[in-house]
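Apart from one protein chain that is not included, each protein chain of the complex appears where it belongs.
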Amino acid sequence: MKNIAVELKGVGKDYPHFRLQDVNLKLETGTVMGFIGANGAGKSTTLRILMGLVHQDRGEVTVFGSRMPQQQALAKRDIGYVSEDLRLYGTATLGWHMSYIRSIYPGWDSAYAAHLCRHFDLNPAQKIKGLSTGQRVKASLLLAFARRPRLLVLDEPTTGLDPVARHEVLEALMEAMRDESRTILFSSHNTHDVEQISDQITFIDRGRVIESDDKETFLDRWRRFRLEVPPGVCLPVLPGTVATSGSARLAVVTTSRYDDSLAAAYTQAGVSVKSVDSMTLEEIFVANVHSKREEVAA
Amino acid sequence: MNYPMIVHLVRKDWQLNQRAVWGSLVGGILSLLCLSKGTQLSFFLGVTLLVTMLIAIGSHLVISMVINEHKEQTLAFSMTLPITYRDYSAAKIAALLLSFLLPWTTLFIGAIAVIMASPIPDGLIPLVVVMLIEILVNICLMLSVALISESNGWTIGALMVGNVGFNAILFFLANQTNMGTTMQSPVAVWTPLAFGLITLEAALIVAMLSLTVVILGRKTSLI
Partner (left out) sequence: MLNDFVISQTDGRSLYLQIMEQIKQKIAVGDWEQGQELPSIRQLAIELMVSVITVKRAYFELEREGVILTQQGKASTVAASAELGRRICEQELRHHLADAVRLGIKLGLTPEQLVSELMRAALVMPAEEVEIEQ
């Protein structure tokens, strides 16, 4: 029996220049979900609605059984949220913030907080306004992680970080998963991070969720065929074909529904299969977005 | 209402702003010393300094606790805590009032004490009481406008309206009403006008703050 930590049903929000439409999301307890989208696609808006910081115009949001935004105070006890547009108090020190958070949440783990301080190379005596961007992000993450919340919602946690800091953050993220009941939802437009540590992946573009599936299935379903089409032979358009490019004779076909029968189908039609390559999450995302945008435009 | 959390938030706001409050208290006490000198010059200097101190700390607190939280995005940080926006608003109002009332009450009592102890005519007391409460009304106006509009511009506008109002009311009371004469007397004269004004001011404060809480409860987006 799988536990659903977070569920969004038909969520929508209207802004003057942007609309979030019909967002459906299901996040199981104990998993890591990566939320990928271009800038302005609606990732941050969705996460804010999830936290109850923004009230949706349509749809239902449930976190650990609590309805958002009505029961947000209850739900937020178990959620750690970090976002770029969330700032700490510049004139106070990191240590002050740590005491502040510790006084509010019973789950605060002082030993773990100290460990993260060393790991992230942060000094509690330093004032927040004296920290660099990367250090500030790590400070916010520390305050969220050290509480050991059941759910971590992270809006672009690695964006803007140098490679070393990025690695430290991913490590801390994975460490948090040692506890099987912990769940993580993080957004990024860095597909490599998502590809590496996510169990589930959701794509969002222009305010709509365009795909949501478990990562390995994603990577299995998408393939790129390099085909040689002899003159006089017609290239069949097989189900699941997302895009066709290349020249008339050397076609490159991207498919989202790969299985072993496809190669045979091409061969039977007289088309020779030069190679079948798997695609990186980045390539899958870009292909998916392009095809969905064309669909909407058509 | 999550009272433990509200206490946390109020304490947090106090910790971040206490230096400014202590500073204003020092300035305020200096103004009282000035007042107590007894000369006409020291009287005006003292009064000006006193009023300035109160308005300065009041507007500083409103801007620091409310407007800056929007600008510097620390409001979002507070909202990730297990609270509702209602808790947050209530905590803000409580934090501001408690922080402001510290210097305000001290200088209120101090001013009356100085007037009674010094050669300054005690007849001034009702006027002083009315005008000091008027400052409190102005600060509450600023607070309400800041919380509802989230805008620095509107808040400064409220400050200006308040200041003009303060001076207009003072002028009116001193020149057009019987307060102008009673304030010269060596004994404090409490007229129905004075009581009426104080009641009106108290009602205004309660009305503004209640309206603010109601309006804030309807907000659907905090960022």
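By written order: A and B. Residues from 1 in each chain.
Basically, a residue touches a chain if its C-beta (ideal position, glycine included) is under 8 Å from a C-beta of that chain, and two chains touch if they have at least 3 such contacts.
From a predicted model like this one, the values you see are computed outputs, not experimental measurements.
*Asks:* In the full assembly, spell out which visible chains the left-out chain is touching.
*Replies:* A
*Asks:* Looking beyond the chains shown, say which of A:Ala114, A:Met174, A:Leu250 or A:Val296 touches the absent one.
*Replies:* Candidates A:Ala114, A:Met174, A:Leu250 or A:Val296; residue touching the omitted chain: A:Met174.
*Asks:* Considering the whole complex, which of A:Ile4, A:Ala38 or A:Leu219 touches the chain not shown?
*Replies:* A:Leu219
*Asks:* Could you pull out which residues of chain A are in touch with the chain that's been left out?
*Replies:* Residues in contact with the chain left out: 31-32, 170-171, 174-175, 177-178, 180, 192, 195-200, 214-216, 219, 274-275, 278.
Everything that follows uses one rule, which is that only the chains that are shown with their structure count from here on.
*Asks:* Distance-wise, how many Å sit between the C-alpha centres of chain A and chain B, to the nearest whole number?
*Replies:* 47
*Asks:* Sort out for me which residues of chain A touch chain B in the complex.
*Replies:* Per the touch definition, chain A meets chain B at residues 48, 51, 53-55, 72-77, 79-81, 83, 85-92, 96, 100, 103-104.
*Asks:* Given the complex with chain A, which residues does chain B contribute to the contact?
*Replies:* Checking each residue of chain B against chain A gives 2, 5, 8, 12, 15-16, 72-74, 76-77, 79-84, 87, 220-223.
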